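Working notes for the structure below.
All protein chains but one are shown at their positions in the complex.
Moving on, here comes subunit A:
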């Protein structure tokens, strides 16, 4: 059981000035799990993501990923360890092509040095070709390979969301954090996204943590769910348990699930 543990969050909290945005959060994720993180607006979900990825340093508590303490690591170092993410408000590299967006995330796959690039040594061509090949594979999975030379900003919204996931995957994560992947999608697109998440999880042997407001999606695919409210964890359990947890219903779900 313990060897299966991928992520452990112990008593983590963060304080901005006098405001305790998140406190006493305890979470764990086993390899291969698909876990949801839900909560009303402002509950601290994205703040938790930011602490997991090194954007914020928690003011208290310990985060352990794959046996390593994440304390003091910068976001790019956390990414190298194997945690990758998407953003709530899409953060693509707008003026880069779709392919280049993925290639940026593929950055650490090739090892050619700056000098070999400047003088166009064989290493440069080998590395860049490898990146090209792999990046196109990722685009194919998401059905984006036909748009590879399009600028990212010219893609329709749903595809931008998909490209963000493709880009996050290209960073070769073990743990993928999805911040509201279905935001702004219609039911059909959401359904498609659910299938896609299930597929990449199997294909890449991923552990996934997702923040989502779409209860249909969360209840549909997550095996366990954590519920945050006012910066504190108020419940965790299977979708069934969460659905019937009075505290959760009071804090957040309300009528939607009762109906």
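In this text, a contact is a pair of C-beta atoms (placed from the backbone, for glycine too) under 8 Å apart; a residue touches a chain by one contact, two chains touch by 3 or more; residues count from 1.
Here is the rule we use: contacts and distances are computed from a predicted model.
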{"item": "\"Quinol oxidase subunit 1\", \"Rubsico expression protein CbbX\", \"ATPase\" or \"Branched-chain amino acid ABC transporter permease\" - which is the UniProt name of the missing chain", "value": "\"Branched-chain amino acid ABC transporter permease\""}
{"item": "Residue of A:125, A:157 or A:199 in touch with the missing chain, whole complex considered", "value": "A:125"}
{"item": "Residue of A:5, A:104 or A:234 in touch with the missing chain, whole complex considered", "value": "A:104"}
{"item": "Selected from A:45, A:85 or A:161 as touching the chain missing from the view", "value": "A:85"}
{"item": "Contact set of subunit A toward the excluded chain (per top definition)", "value": "53, 55, 74-76, 79-80, 84-85, 87, 91-97, 99-100, 103-108, 110, 112, 114, 117-120, 124-125, 127-128, 131, 149, 167-168, 170-171"}
